[in-house]
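The complex appears here without one of its protein chains, the remainder shown in place.
Lettered A and B in written order, each chain numbered from 1.
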Amino acid sequence: MAKTHEASSHEQHGSHGSMKSYTIGFVLSIILTIIPIVIVMNSMLSKTATLVVILAMAVLQFAVQLIFFMHLKEGENARWNMMALLLGLIILLTIVAGSIWIMTYNAVAH
Amino acid sequence: MLDTIKQFASEFFVTGDPLILGAQVSIGLASVAIVFVLTFFKKWGWLWREWLTTVDHKRIGIMYIICSILMLFRGGVDALLMRLQLAMPGVEFLQADHYNAIFTTHGVIMILFMAMPLMFGLFNIVVPLQIGARDVAYPFLNSLSFWMFFFGAMLFNVSFVIGGSPDAGWLAYPPLSELSHSPGVGQNFYIWGIQISGIGSLATGINFIVTILKMRAPGMKLMKMPMFSWSVLSSCIMIIFAFPILTVTLFLLFLDRFAGAHFFTLDGGGNPMMYINLIWMWGHPEVYIVVVPAFGIFSEVVATFSRKKLFGYKSMVFAMIGISVLSFFTWVHHFFTMGSGADVNAFFAITTMLIAIPTGVKVFNWLFTMFRGRIRFSTPMMWSIAFIPCFVIGGMTGVLLSVAPADFQFHNSYFLIAHFHQVLIGGVVFGYFAGLYYWWPKMFGFTLNEHLGKWAFWFWNIGFYVCFMPQYFLGLDGMTRRTYTYDFDMGWGPLNLVSTIGGFLMGLAFIFQVWQIAYSIKKHKKDTTGDVWDGRTLEWSIPSPAPFYNFAVSPTVEETDDWWERKQKGEKPLAPIPDSALTPIHMPKNSAIPFIKSALWFVAGFGFVWGWLWMAIPAMIGVGICMLVRSFSYDTDYYVPVDEVKRTELLARGAKA
């Protein structure tokens, strides 16, 4: 495959990655998708264990995609990006967990 | 045919109230007058080019501020109407449903259409100048933010003359705000007015975070940045995390009303408490969003008018960032009494008490800044000094409220009303007034009359205490909020009367402020140095008003309060700039899209309010087309030639050939 460069493109910045890293990310994501589906569709574990496993797989796949697809660690704003994401996730957790906790005491008839 | 029109008109226009009829007529006449004046003086082109399509942050800031002052007037009139109704027992000036509509619009307007735009106005005027930048990160988006606010506010404001005002309180709790209990269109105006305006707020949050993080002048490290800009960063961090919650919550309420959904309904498995949970997840950070920039203003003003470096810079920064994060962990204190139980209440009582600490740190830092300073009592400084006792008392009553068991007595009483007005007026309003007075010369190139300003100041302050201190005692005496009248036997009459007098004193103060502005425009005492207060930060190193590109030469910064330090080393305000230093300046072009797109949002919102999809859907498609047009436009900037920069600078710095 011939490499062609635009005359104006100077440094290589922004999204990095290679075919290799995208493929690894893709394969890992497929695996992390198949496992929870198989476990649930075949009722292979107890309710609690299933819950833990599928959530863990989801979080892992999230991390995989952040690193292999979205190149979280690279680029000139990487530090700010990570800080924003971290704070966002903390608040996300607060919203979800906080709501679940508070609404346990505020449930209505179904 | 005529009958159908009559029937439609009687539902479309609000009828049956002389006050509202008066308003409808006034609005009609004012609109005609404005169109007439613009046409007669041939100013449509000027209006379009200089204001409606501008992307200049300074112009946008001025537009925000003008709107907020108009909204302060409307919100204030709402307040005085309420105070008249409550001045004595059994007054029959306002019926209950009219009273409900008034306290609802008072709250929505004051927080969302007065405080927020005034704050965004100050962000826009000050931040790029303070950090040595030529505009914000996304000037087009900035303009869009303003017009979304404008048209959202318009949509909300139009409701009291067309269709009917919302009347379920400023936060519209279900089930009262559901179709079952509010079948009219008022609640729809509420939802769409705030939703449209909220999109603008979110965009501003993103805009200023990137501006502050990426566009500071060379040498201005974050820990050397002026404190107001830090406060803006802190506030915007809260904005970007809080406003999406509001967007979702309002949207869910809309779905309940429009599509028969059951999020918060009494039937179908809906849970109204989930709304209260979600709305306060936004609502609590919101109050910190508005107060933190006021803290930033105080830091600037206190340091400048004490002629002393701000005490405890680092702790000020950590305190604000701490507040930004912690503000997302206290929301349940707004509904301690609503059934969440002891564990939940205890947790949130503690977090609420904790958040008082960083604010306390800041108060001490301001006091230590003033200690052994050489204080000048100009109006900005007077507002800042007045803020301290007022806000501290308000904050302390907040800590009283945070004791969950005690809150069972205080909740929804006048004690609560007194508390939040004290922190909002003492903190936010006093702060923004201080900022407005402080940066006014930079915005307009002339100073405001100090004498009239002092009259306004004293009437505001005395009026405030006379109005709200009695309300603490009314609350302790059992008077609940949102009641349109009360019996003589309750014994609440005397304190209510005192409170009403205080309210009117504040109204008088506002008149003084309007007079002050009008008088000062006439007198036009020019700001010839760009630095009327002998300031400390970069915005005072350029002419007033600032040239459209702000800095002819991008400043290089060495330390905190860099402009002050440069002056100590001998530099004079408005020193001429050598021609060799000038280069062409990269600036963004104006754009009509923000105005048009926001107007289309208004039309869509109006359509959704009335359930007229034939109006709403084409308008939303129009919004999409505007976005595509913008996506396809590549010719969005230009360069200001050196000659023009030279000419502008000569004119601004005093043309001496």
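Details
The rule is short, and it goes like this: a contact is a pair of C-beta atoms (placed from the backbone, for glycine too) under 8 Å apart; a residue touches a chain by one contact, two chains touch by 3 or more.
Definition applied: contacts and distances are computed from a predicted model.
This figure omits one chain of the complex; the name its UniProt record holds, of "DNA polymerase III subunit delta'", "Cytochrome bo(3) ubiquinol oxidase subunit 3", "Molybdopterin-synthase adenylyltransferase" or "Sulfide/dihydroorotate dehydrogenase-like FAD/NAD-binding protein", is "Cytochrome bo(3) ubiquinol oxidase subunit 3". Contacts of the undisplayed chain with the visible chains, over the whole complex, involve A, B. Although one chain is not drawn, the whole complex shows that of B:G260, B:G360 or B:P576 it is B:G260 that touches it.
Hidden from this view is one chain, which touches chain A at 1, 3-6, 8-15, 17-19, 22-23, 25-26, 29-30, 33, 36-37, 40-41, 47, 50-51, 54-55, 57-58, 61-62, 65-66, 69-70, 75-77, 80-81, 84-85, 88-89, 91-92, 95-96, 99-100, 103, 108, 110.
For chain B, the residues touching the chain absent from view are 49-50, 54, 56, 137-138, 202, 205-207, 209-210, 213-215, 240-241, 243-245, 247-249, 251-252, 255-256, 259-263, 265, 267-271, 274, 278, 281, 548, 583-584, 586, 589-590, 624, 628, 631-632, 634, 638-642, 644.
Assume only the chains that are shown with their structure count from here on.
If you check the complex, the residues on chain B that touch chain A are 213, 237, 241, 245, 269-271, 273-274, 277-278, 281, 325, 328-329, 332, 338-341, 344.
Listing the residues of chain A that touch chain B in their complex gives 80, 87-88, 90-91, 94-95, 98-99, 101-103, 105-108, 110.
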